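Yeah, one chain of the complex is gone here, protein chain that is, but the others are all in their spots.
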Amino acid sequence: MRELAGKLLRLDRRAIFVLIALATLIPLLYPVGLPIRVSPEVKRVFDHIESLPAGSVFLLSLDFDPASKPELYPMAVALLNHAFRRDLRVVTMTLWVTGTGMAEKVVSGVASEYGKRRGLDYAFLGYSPGGANVIINMGQDLNAAFPADHYGERTADLPVLRGVRSLRQVNYVVSLAAGTPGVESWYVYGKEKYGFELGGGVTAVIAPGLYPFLDTGQINGLIGGLRGAAEYEILIGMKGKGMAGMDAQSATHFIIIGLILLCNLFYVLAPGTVVRSFDPSAPLRTGSAQDRTGSPQEGQR
Amino acid sequence: MATSVLIGAWVAAGLTLFMFSFLYKDNPFFRFGEHLYVGVSMGYTIVRIHYDVMMKSLYGPVAQEGKWWLLVPALLGLLVLTRFVPKVSWLSRISFAVIVGFGSGVAIPRIISSNILQQVQGTLKPLLNAGSSRFGMAELNALLILTGVLTVLVYFFFSIEHKGAIKIAARIGVYFLMVYFGAAFGYTVMARMSLVIGRFDDLILFASRDYAYASLVLLILVTLGLLLWERGRRRAEAVLRPREPRRGTSQREGVRRTA
Partner (left out) sequence: MTLFLRRTLPLLLTFLFGVAFAAQYYIPHPVSEGALTEISVWLRIILGFAMILGIASLCQVHYAKIRTRVAGWGYSLVVYLSMLITVAVGFWAGGQETGTGLGWVYTYTLLALQGTMFSLLGFFVASAAFRAFRARSKEATVLLVAAILMMFGRVPLGEYLVPAAGPLAGWLLNVLSLAARRGILIGISLGGIATSIKIIFGIERSYLGGRE
């Protein structure tokens, strides 16, 4: 039994890859549709947009690149659907250069579904380098930060931006972020001085790091990961990619939980295992044979 | 369906499978896709810099609005590029000094206010607001947060030796950190799985009849390609390996056969 446990610990990782691939593929092809509970932090973003009167200025900063598309694009679709339904004046932009194409596509795509007109009902300002510096620039003078929108039209002449001289005149900003510049940058260099209300939509990687800001009210809501996107879709009554991915998310999570539990079971059963306590002052020791990762085949690659 | 969309779907599915082939092992398909990605993203960035920075923020304001003083930052920007000319690369220090000086200056008061003062306020306020009301879940949470923040800060304070009460506090801080890292790991798994789900979603879409079963056909082709490459690689290795007299089943041969 112990020898078997030792062997299983050195299982070829490609077997695990196949397991993950199947756990993703099968639920996508045959969805179950389990209920999803909406978390308070996502509801707060929804409630705030619901409370904005028609004609309010809503700035959506799509601060992500194609690597984070599966998590943040569904959020963008859901938020834009909500904003256009509420007849808000939607201003969009991006602080990430390779995200420009995606940002443009999602805005123009959702806007056309609602018959919204560029320049009149919404604007896409495009990309500007500098991250935090762009936010400061927008806070001081929006037309100086973006003299023209993505299509080359002067922002000072756009009807949708009438009366919006800086971030102080924006009613609500939501940053959909995959890192820096992102939500934290919008707070530190934006809301902190210019006083607009700020919400966040982030990848699951950085979501836990933003809870301190949520707790103090520095951001008024947080949509985290694909799960957050699914929750927002439920709130606006829309079936999107967020909800569609939840079954696969459940399956893959359970596979990984199973793998971790099995790994620990094999580790305990495998010969030569010693459980020790962490002591930072103790000298470094080399591990036992079971601590060695990798299969014999990996050494041959 | 437009031809460009159909061709695009085949290209996207093919490139996706090229990248996924890395899961088998590093191979020419993956390396081609990797280098193509570098080239395309560099080209796209050049296009965006030209239109979104040079044209809109520099050329437009200078040539059309007469804001000639913007030639000063343009000059500073050109000085950055002297980094490539060793004899005059010191000129780039002037531009970096402006960038770094401005960045450091604006950061200090804002970070003090938002990341320190507001966070400390957020930690203490719930406790101060508790007053004489009965000790409930909210009060317990506030106390736990205060304990966690203080003990984590004590753990990271390496200027004094961790012994006695400091050591106990640091040990408690370690446990709070382990909970945070565990939560972060759980969320990281969620994020990474979402990315896999996203790509598989596209592959499933491109496997449909509308896209002429692109994913399925290309999966077969890429698999065949990998098999051919693997066979070619092993043959080349066999040719390069020096001849040895047959010794029967050695450990090295056993491992090679398994690979």
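Chains: A and B, in written order; residue numbering restarts at 1 for each.
Here is the rule we use: a residue touches a chain if its C-beta (ideal position, glycine included) is under 8 Å from a C-beta of that chain, and two chains touch if they have at least 3 such contacts.
Predicted model only: the values in this text are computed from it and were never measured.
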Chains in view that the hidden chain touches are A, B
The listed residue (B:Met190, B:Ala207 or B:Leu226) that touches the chain absent from the view is B:Met190
From B:Tyr180, B:Tyr213 or B:Trp229, the answer for touching the chain not displayed is B:Tyr180
Touching the left-out chain: which of A:Val45, A:Val110 or A:Ile136? A:Ile136
Residues on chain B facing the left-out chain by the touch rule are 4, 7-9, 11-13, 15-16, 19-20, 22-23, 31-55, 57-58, 70, 72-74, 76-78, 80-81, 83-84, 89-90, 93-102, 104-112, 115-116, 119-120, 122-123, 141, 144-153, 155-156, 173-190, 192-193, 195-196, 198-199, 202
Can you name the residues of chain A that touch the chain not displayed here? 9, 11, 13, 16-17, 19-21, 34-37, 39-40, 65-70, 97-98, 100-102, 104-105, 108, 128-130, 133-134, 136-137, 140-141, 144-145, 151, 193, 208-209, 211-212, 215, 227, 246-247, 249-257, 259-264, 267, 275-278, 291, 293-294
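FYI, only the chains that are shown with their structure count from here on.
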Determine the centre-to-centre distance between chain A and chain B, using the mean Cα coordinates as centres, and give it in whole Å. 13
Where on chain A is chain B touching in the complex? 14, 17, 20-21, 24-25, 28-29, 67-71, 97-98, 100-101, 126-129, 132-133, 136, 146-148, 150, 152, 187-189, 192-193, 203-205, 207-209, 212, 215-218, 224-227, 241, 244-245, 248-249, 252-253, 256, 278, 280, 296-297, 300-301
Residues of chain B defined as touching chain A within the complex: 23-26, 41, 44-45, 48-49, 52-53, 56-57, 60-61, 65, 102-103, 106-107, 110-111, 113-115, 118-119, 121-122, 145, 162, 174, 180, 183-184, 187-191, 193-201, 204, 255-256, 258-259
